[in-house]
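Here the complex is missing one protein chain, while the rest keep their positions.
As written, the chains take the letters A, B and C, and residue 1 is the first residue of each chain.
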């Protein structure tokens, strides 16, 4: 059975397991105070050209979004996200569990529009009753987005400018940042992202790690008592060095973008084949997720040999399916898929 | 200066103050365990023809919505409301403060559509990822709505049926229920509402009381340990009898609907005059709130003598203003307003 | 039946009802933005000799404690209180509902000891694991305490010094502040309290008002966006002027302390009689609450004619009862009680 259902169905890049195995019996201090974490942080600061950045490591994506948003957003405020944002749809209310509202603006192929963000904030402050409303307290976007689309540098700068105009920080969820950085047509580097955003995450879970997300507070703007707040959220890993080791490996010799590039390349092969065969793609995108319209018989036929992710009904006769590649997708996996399409 | 800015700018119907004054030095047990509360509850049960109903009294509207929704909605679930719902817009995140997401569906002149509610829930359960999403845990509507519009009996029954189809309770926020009950064209009685909904509130603050909202758990379906949960929300009034006395008064000899009818009648006079003079009304409605489009010069001219509530911009040259009457609005107030229009 | 069960079993001082009645039909802006609130605030600032103080009005005591503590305590911190503190025992978890732990130190007749507070904080910071612990984020005391005892000026200054040594604010819950201010032997004025504490409340509910607590941020140190946070806690009263009117009345011509003095005086009469008759008092105190040890037959005998508050078992044969006077207690009430003792 071929499996294109998501980008986290294998464990980890072999280099990562090798290093965990090599260092297995080394006695290390807990909670991220070890030298592997220090080294990983230094490498991330360097590749981001952000010497003042503070880097932290958490285990999972929802945990990261919950912890970052709760610690950067004041109690009277919420997080502005597009309606399709992961925090608005697929985190089981983790943001509201921490007391914050998700304030939504329209999603355009997964992205928010800087002008609409600006208008949302302007309208908020213009409303005579706004002291009875949830203030915009931070902005959440993801790169790549839920739909595999990308913000351009100009778009990201415009969103940051809109957020900063209202004195609120911009948080970029990089659960799939590797696939964004490596994508054809992408014009945003890690340095750009570190310069433009206030905080962003670098996803490991979906890009070669067993688990783990690095959080980069780009300007040394770490929330107060962050370690204690992480613990309070149940998010402090005892053997923190496991995160440091993994990110140190991913950020050695460009492994992170190197393995991400494979996923994007394999997805491009799939998209080219789909177009050739007359399938309709839902989005024009270049990262590792491909959203395609399939009719029922096709879904049934392919379903015998391939696992896709069912996204939603398109119309009575069609559904939208997601085909997901990853750092672990091989030429052979894709060859076999292309034969079946 | 004429004041039509809201329906809570006078203190209380004189009968209420008279009773508080008469009973002032009576020594009473606290927290709603007094005989005035008992009598008020009995009257509400009777007028609702709901002998099994449990009635509680809280001080304010946001407090009531927060407490009801938090205590009837399970922790993994949110409240479904229309985008214009008070809980979604004007409660400063009180619902999220208690850990619940507000799940929004479209607002049609302030109302939700039963079919859209049904589709929302159906789509939720059909989504293969719904265990990662916030479950619909209760439904919130208001009568009259934020825009002064009314649900018909058929509409309310359809919404209740949709909610109950997914085993979730229907909560009707009656902050302005008096004005709904007394409105021309309304076909819903308190008995209907008690029969159809699972819990509803009867607003006192905006309909003749100093303050106070009665909550009616219509089928004896009181959340467990409700008194303790009310206390935990900071919402338990020490001198609870002040609430009992007020609702006892409002539900004696039909005072509640009698004084509400005045507000609706005065609003009808205003609407008729506005139409006569060529103003455009935003909604066709019959309750105490009138939403009207005014151009800038008119807003400025009237603003010298009358206070309205600015709602939002209509277009570059016009704004939507709200003209609000109440139990306390007099013929003379309206006469003077009509002269100015 | 005589009633000494608590200090909130009558409604309000007649002057308060008179003013509410007089102003009943005055049209006023909502949420505390009216001139009566302004006047009451000015009077409180003046009597506290605290020109920079910000004054806010809420409805109830638990609501006040929850809102103040939640808005002055950072998310990684808790509130330090004595084990007998109201927030630790009798608020149904309202503090924890808002996410904060109550950190307890010993209670000495209801009071905390400044040295123990200092040691608690010193031990906390000395603990190598304190980043995994709840930080002390504010200090909560009450005056008078749960047991009717009083802090002296020296004690209050020592507690403030201990709190400020660790950069945490001191909050004094004055639900019964009137009875403290008027008590024999009290050496603390409102000016002292405003000077020494960071925030304190002035209780109206138990001292002559229908309801209401004034919160004084003594140095203009109001938490950011406090109105929005109050709304979020469900604690913003629509007809806020009802609070302003009441506090304006209480702080006109010294009514607040004048009526409180009556309660203390009546309690002194009761304590003198109890001692005369050989009852054992649990505490040596001078405010409106008297805690007395009674044997079972006495409890039964008096229970036919008088309502007391049962506090706790003292031993197998005795219980501790609370006898509570108030602003409304009359000479005649006490005369009749003394005959029965």
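Everything that follows uses one rule, which is that a residue touches a chain if its C-beta (ideal position, glycine included) is under 8 Å from a C-beta of that chain, and two chains touch if they have at least 3 such contacts.
Please read these numbers as outputs of a predicted model, since none were measured by experiment.
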Check: shown chains touched by the absent chain are A, B, C
Touching the hidden chain, out of A:211, A:283 or A:310, is A:211
Of the candidates C:115, C:132 or C:336, the residue in contact with the absent chain is C:132
Among C:92, C:230, C:302 or C:337, contact with the omitted chain is made only by C:92
Contacts from subunit B to the absent chain lie at residues 70-71, 74-76, 99, 131-133, 135, 224-225, 227-229, 231-232, 236
Contacts from subunit A to the absent chain lie at residues 3, 5-6, 8-12, 14, 17, 20-21, 23-30, 59-63, 66-67, 91-94, 97-98, 205-206, 210-211, 228-229, 231-239, 241-242, 328
Had the left-out chain been drawn, it would touch subunit C at residues 76, 78, 89-93, 95-97, 99-102, 127-129, 131-134, 310, 312
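The rule we apply is simple: only the chains that are shown with their structure count from here on.
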For the copies subunit A and subunit C, the interface residues, called same if over half of the numbers are used by both and different if under half, are same
Expressed as a multiple of 5 degrees between 0 and 180, the CA superposition of subunit A onto subunit B rotates by 180
Distance in whole angstrom between the CA centres of subunit B and subunit C is 34
Rounded to the nearest Å, the gap between Cα centres of subunit A and subunit B is 41
Multi-partner residues in subunit A (2 or more other chains touched) are 76, 99, 131-133
